[in-house]
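Here the complex is missing a single protein chain, while all its other protein chains stay put.
So that you can tell them apart, the chains are marked A and B in the order they are listed, and the count of residues begins at 1 in each.
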Amino acid sequence: MELLANLGDGFAIALSWQNIGLALLGCFLGTIMGALPGLGPSNGVAILIPLAFTLGLGATPSLILLTSVYYGAMYGGRISSILLNIPGDEPAMMTCLDGHPMAKKGLAGEALSLSGIASFVGAFLATWGLILLAPQLVKIALLFGPAEYFALFALAFMTLGGVSSTNQAKSAFAAALGLGLATIGVDTQTGVPRFTFGEVHLYDGLDFLVAIVGLFALSEVFIFLETRHGGSDAAGRKLTIGKLYPPVSMIRQTTPTMLRTSFLGFIAGVLPGAGASLGSFISYSMEKKLVDKEGTFGTGDPRGVAAPEAGNNAAAGGALVPMLALGVPGSGTTAVLLAVLLALNITPGPLLFSQNPDVVWGLIAALFIANFMLLAMNIPMVGLFTRVLMIPSRILMPIVAMVSFVGIYGISGSTFDLLVMIGFGVMGWVLRKLDVPLVPIILGTLLGNAMENNLRRAVTIDNGNWWTLIDSPLAIALWAIAIIGFVLPLIVGARVKAKMHQRRDEEGAISD
Amino acid sequence: MSDRIFGVFGIILAAGYVIAALAIEESFLSDAVGPKAFPLIIAAILALSGAVIALRPDPEPHWPALARLAEVAAAVVVLILYAEMLPVAGFVIATAFAAAYLAWRLGSGPLETVAVGAGTSIGIYVTFHLILGLSLAKGPLGF
Partner (left out) sequence: MKITVTRGLVAAAALSLSAFAAQAQDNPECIAPANPGGGWDFTCRQVGKSLQDLGLIDKTMQVVNLAGGGGGVAFAEVVNKRSDDNSLIVAASSATATRLAQGAYPGNSMDQVRWLAAIGADYGVIAVSADSEVETLPQLLDTIKADPTSVSVAGGSAVGGWDHLKVLIAASAYGIEDVRSVKYIAFDGGGEAVTQLLAGSVQAFTGDISEAKGFVDSGDIKVIAVLSPERLPGEFADFPTAKEQGVEAIGANWRGFYAPGGMSDEAYDAWVSKIGDLYASGEWKEVMAANGLAPLDLQGADFQEFVAGSVAQIQSISKDIGIIK
């Protein structure tokens, strides 16, 4: 009961005209920034901090504005994934895998609105999880020491096999390439530069945003340049956008998926070392292992759209748990939000819930409001978004390319980053030709540092004893899941894969 | 054949990576694992998967004709020039030219080319700089 009273107070704070206006503004700007390649949720929030300060907003209104941007960006990322096969931000990467094939099949409208609904379900359930379980969930986060985090990352990579490519060796190659790229820069454990060749720009390592925009957006532009006269221009862009709303049967088919992946994504979000990208990734690969009996994932299966979207939005909500209750950001975005809270004279931590209940409950109410607002905004706007597909690529592609450049340059102000991005663009183009999946590369650059650091922390804490990695029940359990996830498909899945190969060959190797 | 070359390239890449990893200058103060171990593990996976790719190649991909390849190469050069000219010429001018080039090469007519170039550049400037407040490159004219 106390809970409902608190929530009621929260709504009383959040439901003023000013705050609703701010939430609306935040949702709108967030969706746009999420959809633009190169501007993800963390940059989106960071860019709008000055706005909150110049408007002279208090703690709760600022938070409402910025969390609306955060949730909005998580929603928005899927739009360019589905329509253009270019993830708007890193958690939306997995949505490309089935979202874009759906759009190619003429189901863009369904894919967009289905993913909007999945986003809503994930975020909605995660917000309830945040209310009901935040204090208990903190204990889960405390179960994860360095060894357990390492096992979790290993699990993510070992269940990778066949997620995005038919060729396991190429998946492994891509993952290793990504991990290798992540090791560039000053080693955070000992401070020595690695693979920097004396170039000061490389000391901080490669920004994964540069990698993601280069690999996906620029390589897409190159492909269009290459095939302009090949006639695939017309074939690749059908004007049919299908219905705007998914049929009830499709929602019914995907409901169990959404529920399962919301839970999984939420847990991934709660772990401060994991984050939203891992949430959407694990959601997709686990769901694929679980329900993809016919091998339709990767060819435009609605469940493959619902899974990562519910997962990454749930993870976004989950990431607020350690941020509020421990003061530890679980993702880049929550790190920025944490800085905002500190600037507003609020110290997140174990006492936040008792010391600043107005802030916490106002924030939670704001999350609900933003979430409903985004659903209400996104579903009717599906028709508008799909119009993007009608813009001829000779106009659309230059815009995509330039927006990618400005997204990167506006954040880092560095020409060097742009050159690296072009390099990634060329690499992405060649790798696509060779049917090497790009997703594991991004995942490697994204998680590589955390994975290595946790390995080294774990072994160092135990004075050089590598067996420490399998020294706790939780770590052993994670390793067991990882090994089962790796070995099982090799034994049982051979038949399924043969079928998959066949299907892929019929459709041509278009997915990546 | 492409995959065989690619696989061999992967092995060479792994070898280069190992050489660079072994050249890392370790400081006196190190953790129990050190900065080299993880890269060496990665290199092993890289080499192994490269070998598998080379030994069991996929069907040959479709490579473009030389003319198309030149098209892509030209675009890369233009984009590199764009990146280099950005701080010199200023955001609006550089972007207008780069966007116009891409539009032209993707098959726009002359009028459309100019419109796409100017529209993209000014549209982005307004959205990103004036509305969102990102600092974009300032040229001699102040934008």
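Methods note: contacts are C-beta pairs under 8 Å (C-beta built on N, C-alpha and C of every residue); 3 or more make two chains touch, one makes a residue touch a chain.
Computed from a predicted model, the values in this text were never measured in an experiment.
Residue-wise, the contact with the chain that is not shown comes from A:Leu142, picked out of A:Ala5, A:Leu142 or A:Ala477. Note on the undisplayed chain: of the listed residues A:Asn6, A:Asn19 or A:Ser42, the one touching it is A:Ser42.
Counting the whole complex, the residues of chain A in touch with the unshown chain are 42-43, 45-47, 49-50, 53-54, 141-146, 186-191, 198, 200-201, 203-204, 272-273, 322, 326-329, 332, 335-336, 338-339, 342-345, 347-352, 411-414, 416, 450, 453, 457, 460-461, 463. The set of chain B residues touching the chain not shown comprises 27-31, 92, 115, 118-119, 122-123, 125-126, 130, 135, 138, 141-143.
Here is the rule we go by: only the chains that are shown with their structure count from here on.
Only residues 2-3, 6, 10, 17, 20-21, 24-27, 29-35, 37-39, 42-43, 45-46, 48-50, 52-53, 56, 58, 61-64, 68-69, 71-72, 75-76, 79-80, 82-84, 86-87, 91, 95, 98-100, 102-103, 105-108, 112, 116-117, 120-121, 124, 128-129, 132-137 of chain B touch chain A when the two sit together in their complex.
By the touch criterion stated above, chain A contacts chain B in their complex at residues 33, 47-48, 50-51, 167, 169-170, 172-173, 175-177, 179-180, 183, 187, 189-192, 194-195, 218, 221-222, 224-230, 393-395, 397-399, 401-403, 405-406, 409-411, 413, 415, 418-419, 422, 425-426, 429, 433-436, 452, 455-457, 459-460, 463-464, 509.
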